[in-house]
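What follows is a structure written as structure tokens; I'll ask about it next.
Left out: one protein chain. Kept in place: all the others.
Letters are used for the chains, namely A, B and C, taken in the order the chains are written, and counting of residues starts over at 1 for each.
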Amino acid sequence: MTIKVKYFASLQESFGRAEESVELENDITTVAELWQRLTGKDSGLPDNVLTAINMEYVKADARIKDGDEVAFFPPVTGG
Amino acid sequence: MTIKVKYFASLQESFGRAEESVELENDITTVAELWQRLTGKDSGLPDNVLTAINMEYVKADARIKDGDEVAFFPPVTGG
Amino acid sequence: MKVELRKQRFTPWQEIERRQTLMQKDGQFGAVVSFIGNMRDSNEGDNVSAMALEHYPGMTEQHLEKICKQAEEKWDLMEVLVIHRVGDIEIGEAIVLVAVWSAHRAAAFEACRFIMEDLKSRAPFWKQETLEEGKRWVEKNTPGQS
Partner (left out) sequence: MKVELRKQRFTPWQEIERRQTLMQKDGQFGAVVSFIGNMRDSNEGDNVSAMALEHYPGMTEQHLEKICKQAEEKWDLMEVLVIHRVGDIEIGEAIVLVAVWSAHRAAAFEACRFIMEDLKSRAPFWKQETLEEGKRWVEKNTPGQS
């Protein structure tokens, strides 16, 4: 399946890109697993990384489906 | 002793005056006693009558001294 | 800190802006919380066509200043502005304005609420409403906690 991944703020800088299109094998199904694939590390999703699927907040175990937009970002600091 | 008495809002209407100067015998010494003297009734100060001496809130048992300004008024409704 | 009783109609936003300009603390305050109370055209189910606000000259100003001082002791504030109408008031007009400036929002929110609750329950003001049937004194303010 194909998904769109977006990064914001400091995560955009550390990944070196704002967004990308990612082709996933079917065995990658959660946000946490996607994070491992993107970072190449075995560790789970850090506490200070927030995630949204299709612009709604989700937890690390949320499932991803074909066509989803998944976003990773640091704690928010608006207002 | 001589004191100044002020009435506000609905109490001003029921007393028919905004203020008066009152000569007191020495045995009238508290706000509650003054209220009895002014109304001519034996009942104590009603719960819905607030009092101030010299522009500071006081309770019914507060003592009055010569030259004081004593005010009686209903619950406040500003804001 | 500024506390004022006003006989004339005022535009609350202009007053806040003017005070903020006079303060010359741009860049220091991070939070401004303001409350504005306006005259409604009904109360307790009755149509109200006009209102008069009586106060206790001297005590009212003194009491409002005491409330603001208490707020300044309790929270870290940069400025407090209170304006309250007295005399005749028309529908829709601002009756009271409380504005609080602080570095952070918690202090500004809490101090503004504190001042308003004390003002409503303790500051010597009395409202007289004009209804179709005549005038009546408002007997009690509604409680501030929901």
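Everything that follows uses one rule, which is that a contact is a pair of C-beta atoms (placed from the backbone, for glycine too) under 8 Å apart; a residue touches a chain by one contact, two chains touch by 3 or more.
As the structure is a prediction and not an experimental result, all values here were calculated from the model.
Touch, as defined at the top, links the missing chain to these shown chains in the whole complex: A, C. Of the options A:3, A:49 or A:71, the residue whose C-beta touches the omitted chain is A:71.
Among the residues C:9, C:40 or C:69, only C:40 touches the chain that is left out of the figure. Interface with the hidden chain, as seen from chain C, comprises residues 11, 13-14, 16-17, 26-41, 75, 91-92, 103-110, 112-113, 116, 120, 142-146. Residues of chain A in contact with the chain left out of this view: 6, 8-10, 52, 55-57, 71, 73-79.
Basically, only the chains that are shown with their structure count from here on.
Annotation: 27 Å between the Cα-based centres of chain B and chain C. Per-chain CA centroids place chain A at a distance of 48 Å from chain C.
The geometric centre of chain A is 72 Å away from that of chain B, both derived from CA atoms.
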